[in-house]
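All protein chains of the complex are present and in place, except for one that has been dropped.
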Amino acid sequence: MTSWVKSIIFAAVAIAVLYVLNAMMSASGFFGVGVNDYQGRLLVFIALNIILATSLNLINGFTGQFSIGHAGFMAVGAYASAYFSNTYGERIVESLSFLGETGSTSVVLLIAVAIGAFVAALMGLIVGIPSLRLKGDYLAIVTLGFAEIIRIVILNIDAVGGATGYQVPGYANFLWIGIFTIITVLVIHNIVKSDTGRALISIREDELAAEAMGVNTTRYKVTSFVIGSAFAGIAGVLFAHYNKFLHTNDFQFIRSFEIIIMIVIGGMGSMTGAILGAIIVTLLPEVLRQLPDIQVGAAVFKFSDLRLVIFALILILTMIVRPQGILGTMEIGGFFKRFRRADKNTGGLK
Amino acid sequence: MTRVVLAASLFFSVLLSLACVQKGGNATTADTGNTIRVGVYGDTTGATSSFGVSTKNGIDLAFSEINAAGGINGKKLEMVFEDDQGTPEKAKTVISKLINQDKVVAVLGEVASSNSLAAAPVAQEAKIPMITPSSTNPKVTEVGDYISRVCFIDPFQGSVMAKFAVNTLKAKTAAVLGDNSSDYSKGLTQFFEQEFTKLGGTVITKQTYAQKDQDFKAQLTQMRDQKPDVIYIPGYYGEVAIIARQARELGMNQPLLGGDGWDSPELWKLGGDALKNAYISNHYSADNPAPEIQNFVKNYTAKFGVGPDSLAALAYDAAKVLADAIKRAGGTDSVKLKDAINSTKGFAGVTGTITLDASRNAVKPAVALELTPAQSKFTFKETIYPEGMTPPTATANTNTAGDSNTTAGGNTNTTSNVNSNATR
Partner (left out) sequence: MDTFVQQLINGLTIGSIYALIALGYTMVYGILRLINFAHGDIYMVGAYAGFMLAVALGFSGEPSAFGFVVTLVGAMAIAAALGMAIERFAYRPVRKFSKMTTLITAIGMSLLIEYLFIFIFSPTPRSFPQLLPVGSITLFGNATISTSQILIFVVSLLLMGLLQWIIFKTKVGKAMRAVSFNLNSAKLMGINTDFVIAFTFALGSALAAAGGVLTAQYNPKIDPLMGIMTGLKAFVAAVLGGIGNIPGAVLGGLLIGAAETLVVGYGGYVGIPSTYRDAVAFAILIVVLLVRPAGLLGSNIQEKV
């Protein structure tokens, strides 16, 4: 088979599967088989977190930069696109009414995604340029600082809801979110496999050596930052249009930390690791809600009250037992052995 | 090939996760057997977790009282609580869990209006009634007919203190120090300013802080130079007690005005003597001798070891209103239950007589209270009625808790407040 045939088959299969999942989330289900709204929500958050984790992985895992402010870019994308949808969305939907409701809202969503990605990428450029002068922890705190400034600025803009929160039309369904998740994973996978990816990994391994070999480290670092931010922005757009409600409390720095936890727990510099991490970090706190109550005499001891304590403990223990993350720099199936690092003991970064 | 593998692993992961989620779904129907499941969601681990804990406790107390008295039509109430960590996104997730997994018949919650606003559409779409005990933003109940509340809305409470400041304290100028990260505080600020200006006063300076701030002297120093007649601080007790303290340290002795967020037994310990010459608007006065109020304060303190704050009282009332509605609806059919809740009329709660209006907001008078830190208690000053609600005649409301002060012609009761006995 030629590669484009494979691509078409892949696309068809992917869309069919997403379509089935999307149908399962609707009230009637897919031929009676369905997931309820809560389970559907978790699936959506898994997908969104996969976008966030793989895009941060490009910056942290493959380029070796130290960004801990990913939620800021997500917030920028979310709010910019939500503002667009609230201001122009309805008008566009009306003028495109010949496409039907699904068609016209999808057009608005696609424009919103483009806007969100563009604005977040622009923000990534603004943050990325100073990052050239800073290394390691200094870069980390600057990205965190930017994310906090973005959050506080948004909190003070009453046009986007301020402390009350911002209602957004719900144009995004699971089908779209799934498509963008696959696009994100494929694009980042292809970047990592390309010449650019080699250059990024060389920066991670040894920046000075990379520079000596003629890699324009400045350009590549900014590139990875901008691409990563753009995808975070897309995640923000999808989040806004799925959740239908935005509030700055959802973009606190703990959100950025969650994304880092995903990529580290899965294994830095591993695509499947980031995906695995996104699934674990999304589901674990929810699964821990199901912890049983223990009856001790007359008192009932609720283990579920301790769920976040247990979550933190699991996190620390995972790091102690498996410091390089669950997959290290390997991929599930070992198909990308060429990315495997020679020195396994160092875990992700040195 | 690699692409196919990558895609396969992606789908594998999604399906795996789906399996994981479904494993959690071991829900039984809520209304079988002898229990009625009611969902409660709130923040018990995030920035506003002290409010969530009070709310949970208030509902817990109401349910155990109802169950001890034999339940509703022979069925016991069961509280299913989920923590939303104080974020709107999680609030939406947990309300969805409560409705879809736990199959609750009704939902009680959130304190913060932003979290209620995020979650309310889920309840509305699923046609499950939701009563919010303490979300004051008018938008919350505008979501739909399944959403109601038992507290004041911001426009009323904000105007109450403006009226009190102008009419009773004869203030001409005011300064406002609000919590910019809280929707409640921003709402009160807006409507206080509106009413105060309408009544001929001027708000000369508006300063803001953020929740969990430790130091307010910078804002207060700025205000000190402008010499306002009164300072309006629409915040929650944790911050306002410190603000009061730091204001007095800076030599600012103006009257301090606040809202129901001040009401907590911790306020006295945190603020001490700095709380002299301060007035708040509230739903009720904890030293009101009405038996409903005194029993509530006594039982709450006995059960949880701390005195109730206004959030606990509102949550208690929300739970009682729901229980009353289930009784009147004769079951938990969601349409009948919604109609029963929405037709709540003259329900004598701890926080006043609750009647839901056409937009499902509680209409009830507010009381203005003066703070007396020496005895750790609030002293009744006056009752302020919402527009369109006429002060009831003395005979009409002798059985209602909130108004018994008015009929007594001002509260002169000085029995020591139960709150002050609260220990940690």
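Should a chain be cited, it is by its letter among A and B, assigned in written order, with residues numbered from 1 in that chain.
By our rule, contacts are C-beta pairs under 8 Å (C-beta built on N, C-alpha and C of every residue); 3 or more make two chains touch, one makes a residue touch a chain.
Treat the numbers as computed from the prediction; the structure is a model and nothing was measured.
Student: Quick one: say which of A:Ile115, A:Val264 or A:Ala278 touches the chain that got left out.
Tutor: Selected residue, touching the omitted chain: A:Val264.
Student: For the full complex, which residue in B:Asn180, B:Ser334 or B:Ser359 touches the chain that was left out?
Tutor: Considering all chains, including the one not shown, the answer is B:Asn180.
Student: Any idea which of B:Lys217, B:Lys276 or B:Arg328 touches the chain not displayed?
Tutor: That would be B:Lys217, which touches the missing chain.
Student: Of the residues in chain A, which ones touch the absent chain?
Tutor: Touching the missing chain: residues 60, 66, 68, 130, 133-138, 140-142, 144-146, 148-149, 152-153, 155-156, 207-208, 253, 257, 260-261, 264-265, 268, 305-306, 308-309, 311-313, 315-316, 319-320, 323-324, 346-350.
Student: Considering the whole complex, not just the chains shown, which residues of chain B touch the missing one?
Tutor: 44-47, 49-50, 52-54, 180, 207-210, 212-215, 217-219, 221-222, 224-225, 238-239, 241-242, 245-246, 249-251, 266, 269-270, 306, 424
As a working rule, only the chains that are shown with their structure count from here on.
Student: So in the complex, the part of chain A that touches chain B is made up of which residues?
Tutor: Going through chain A, the ones touching chain B are 6-7, 10, 13-14, 17, 21, 35-39, 41-43, 45-47, 50, 155-156, 162-165, 167, 181-182, 185-186, 189, 239, 243-247, 249-250, 252, 271-272, 275-276, 279, 282-283, 286-287, 289-290, 305, 308, 332-333, 335-336.
Student: Residue numbers of chain B touching chain A in their complex, please.
Tutor: Residues 1-7, 9-11, 13-14, 16-18, 20-22, 24-25, 44-45, 47, 82, 85-89, 92-93, 96-97, 99-101, 113-114, 117-118, 121-122, 126, 137, 139, 180-183, 185-187 of chain B touch chain A in their complex.
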